[in-house]
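A single protein chain has been omitted from the complex, and every remaining protein chain is retained in its original position.
We call the chains A and B, going by the order they appear; numbering starts again at 1 in every chain.
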Amino acid sequence: MMKRIKSISTRLAEADMVFWLMPLLIVLLIVGTVTQRWIGLYAAHHTYFSSFIIWLGPIPLPGGYTILGLLTLNLTAKFLFKSEWSAKKSGIILAHLGALILLIGGLVTSIMAEERYMVLPEGAQSPFIYHYTKRNLMVFQSNGEDDSQPTEIMRLPYSNIDNWNTDSLPFQFNLKFSCDNCNIIKREESSDYDENKTYAGMAQFMALENKPLEKEPEANLTGFEFTIFGADEGDGEHLAFDGMPKPIEIKSLGKTYTFIFGKDQSTLPFSIKLKDFVKDNYQGTAMARGYHSDVVIMDGDTHWETRIEMNKPLRYKGHTFFQSSFDQSEAGEVSIFSVVKNQGWLFPYIGTIVLALGLILHIIITFSRRRTQ
Amino acid sequence: MIRILLLMAIICCCVFTHAYAQNQAPEQFDYSAFEKIPVLDNGRVKPIGAFAKARLKDFYGKDYKATQWLAQTLFNPSEAIHAEVFTIKDDDLKSRLALDPSKDHFSIEDLQPGLKKTQSDIIVLLKETETNLTPQQQTLLKIHEDVISYNELLRSFSLILPLKDGETFINLLPKEQRITSDLKTIIAQKGQDVTTYTPAEQETAIMGFQLQQIRTGGIGNDDFKAIPVNLDEKLSWASPWQTINDGLGSPQANTLLSQWEDVANAHRKNDAQNWTAATHTLLENTLQNTSNEISKTRLNVELLYLNIKPYHVAMSLYALGIILLIITLSRPSIFITYGTLVSLFTACLFHVSGIAARIYILDRPPVGTLYESVLFVSLICAVIGLITYAKSRKPILALTSQIAALGLLSIAPTMLQNNDSLELLVAVLNTNFWLGTHVICITAGYGICIIGACLAHGYMLLRIKDPVHPLLDGAFQSIHKIGLVALLFTAVGTVLGGIWADQSWGRFWGWDPKENGALLIVLWLIWIQHGRLSGNIRPLGYVAGMAALNIVVALAWFGVNLLGVGLHSYGFTSGIAAGLAIFCIAETIIITALWIIIRIKQKQQGRTS
Partner (left out) sequence: MKINIAVLLIVGILTYALTLYLSDNNIKPNITNVPDKNSTEETITNTQKIPSFDFTDIHGNTKTIGDFEGKIIILNFWASWCAPCIKEFPDLLYTAANNPDDIVLIALSSDLDEGAIDKFITKMKGTTGFENLNFNAKNIFIAHDQDQAVTAGKFGTFKLPETLIIDRNQNLRKKLIGANWEIDDLQSSIDALK
């Protein structure tokens, strides 16, 4: 048994595995890059690089995870079974170790990294960060008019919309139709418009219809239509979509239920206030030389000011804030941050150092060997 | 001996440069002070000489005698409208604009009637996206835009140029109130018929009209920003009209404008002596008003850089070196070797000084734009080729790397966005640290890959000519070593890029086209190395693989910009796609053909490697 394992492992450690795997990776890379022009970065990511199998019609082809996984296996096997340390080989072994650390680091990152964003207008303050693509329906319950702190009683992810369980609500909630990317049309123009139905809230004026997906998933306007039945106030046909200006309120048995649909929201352990956003243009042009946000971190009792700009992020309590984008309009200036939490961030750095050292060492060894021959 | 020759080369360069700087063809005016006056253009402060060259290139296509042209345009607009600086070669367009078909260059006066005629066509064309227009339509649009821009230049100083009676607009302005109120009274009394006015009243009417005309022509005239403005913490620049229209005037601006007036008057009166004095005063005062933020040396260097055109000199000398190297291959001689070394060394000197000038003028590492990266990679090829030739006197590596250097320098100008090669960087590149580490590392990697690839080509050609040539073995070893060094630079450069991305955007690797491109080169190198180690790739296949690096690097370097996708799409190109495609296809055919021919010859001789 041990012999069998040993022989398999030794086979996995051979250099020719690289010879066979590399072309696959190269083709994957080329295809995954060129198609980005048409299907967008996100879709290319998911189809080619973050997948195990790519289906070409009925034929299964190895995806990014498969190929990289096999390479990692190859490198690990080589490192464990075929890397006897010696003066001649130290450089090569170190270089391979570096590559292995990079691959493992990549794996750790793809599992553990959390990327969110925050849109902060000038003067505003917020502890909330949002997922780029996940959306959910949050239901809040408040006990009458005076209750200022409604409690969240339900969070239903849009990805699972077909299985939403709303039985605990004191009224009926029936999903009618949903669209991953919606077009907003006039209520009268919707295909199932019926004058006799009761339309509530924004559903009185608007309806949703399906639309092909955008290249960037954040640009999709996701929404759905539903009916409420059996409540004291709010029965009828409703609709909800990304970034709806007014939340939907249903009243039943003395309590108010608020429905808010939008990107998945998480809360930071502190909040950030944008004091000033500045776009610095090259003199006499509209081209940005750089831009930065002057913010105040408000963490309990401590307040302190700092600046977030391109190439100089803010790191605090495990979160890193990057100046990602901005918006300037009549309404004012808005700064957009990307907020990243990544426990495996150190791996690529270590991997890089080891890889560089290994390669330099190997070159020195190779070049000096030739000379003494 | 070689050291003496090199020293001679350096001395020659210095003498040449100095002589060039001093002995320009004798001119009516001494432009040495005028051409240094700083102006703000396209986000950067540059000397007037540079501004003139860029503008004339826009209109005319060449920048010959640009400073003289600009002086005439600014100070003598009534003459300048006759200057034939607009180039139209399309005969169809010429007839459409009612132009003389025998000429290719036209003045703004020639163009005015034709442009008026086609005004309505332009409105339609402006709505289209640029790629949908035919070349003729693009030229028509360009002519219209150029004429508008030229008109703006013509009117830049209308406020200080003398009117009929010698007075200037700016001097008359304070009297405008009185003129307007007098005119009102006259019109109230005598109506609008000018013939009923007394001569004095006619004077008033004419003045009022002239003031109105000139004022209208000055609205929005902000192209020639030559007046430094110190009203906020930052230094900013205004055009002469902006000091009047936008409240950017000041006591200092008044002084500067009167100094510009002196310069203009000296030019109009052909007074060379006063011109020299006036331009010197203006230059010194302008610099003083920038609180010495703008250094005269930097302006001087930029002018020198533009006048000498160091890359053109380098290209000629590289070509010379290549010819000599080819001769060396069949007829080695010590004199030819020395000649090669001197010519290549001088070429590199000019090349390096060109890049050094850019670093000094722009105050950043010399690899921020696509154009600059081509210059840099070309230099790497040239320098490594030169050093190895100097040490080992083996000509193949030197020959192939110089051919690469020359080739890259010749395609470099096609990477430019506009006629000013000293371009600005986008916001995300505004970090000298990462430019100096990651980008330099990656471009050095490109250079080494190209050297390896070109040497591989040379190896294959030599192998066809003479399968047992004594240089072949050494060449093979060199290819292998170069492959290793190339792997070091490209791999480290790629992961440094990842670290930069982690620091700036929060993710180490995003499968972005540019990242993928760099990774492609690394993977290719890894593949052929491991293939050779495991025996799956024979030595000849390995060499062919190294030769194909040219294609891989070209795709990674230029191809990804064409996709226009992702965080990295700031290489902006247009019209490069065709060139790239031709190159890749040609290279594929060539390498495959070479490989096939060598295999056939091997089989014929019964050998297997």
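Definition applied: a contact is a pair of C-beta atoms (placed from the backbone, for glycine too) under 8 Å apart; a residue touches a chain by one contact, two chains touch by 3 or more.
As the structure is a prediction and not an experimental result, all values here were calculated from the model.
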item: Touch criterion as defined above, residue of B:89, B:103, B:175 or B:312 at the omitted chain; value: B:175
item: Contact with the hidden chain (one of B:254, B:295 or B:592); value: B:254
item: Selected residue (touches chain absent from view) among A:38, A:304 or A:367; value: A:304
item: Where the missing chain touches subunit B, by residue; value: 173-175, 177-178, 181, 230-233, 235, 243-254, 289-291
item: Touch list for subunit A against the chain that is not drawn; value: 76, 79-81, 83, 85, 97, 100-101, 294, 297, 302, 304-307, 312, 314-318, 343-347, 350
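What we mean here is this: only the chains that are shown with their structure count from here on.
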item: Computed distance of Cα centres, subunit B from subunit A, in Å; value: 40
item: Complex contacts: residues of subunit B adjacent to subunit A; value: 40-44, 222, 225, 236-237, 424, 426-428, 430-431, 434, 477, 481, 484-485, 487-488, 491-492, 495-496, 498-499, 502-513, 516-517, 519-520, 523-524, 526-527, 530-531, 533-537, 560, 563-566
item: In the complex, subunit A residues that touch subunit B; value: 14-16, 18-19, 22-23, 25-26, 29-30, 32-34, 36-37, 40-41, 44-45, 49, 102, 105-106, 109, 113, 115, 281-285, 287-291, 310-311, 313, 320, 322, 324, 338-340, 342, 345, 348-349, 351-352, 355-356, 359-360, 362-363, 366-367, 370
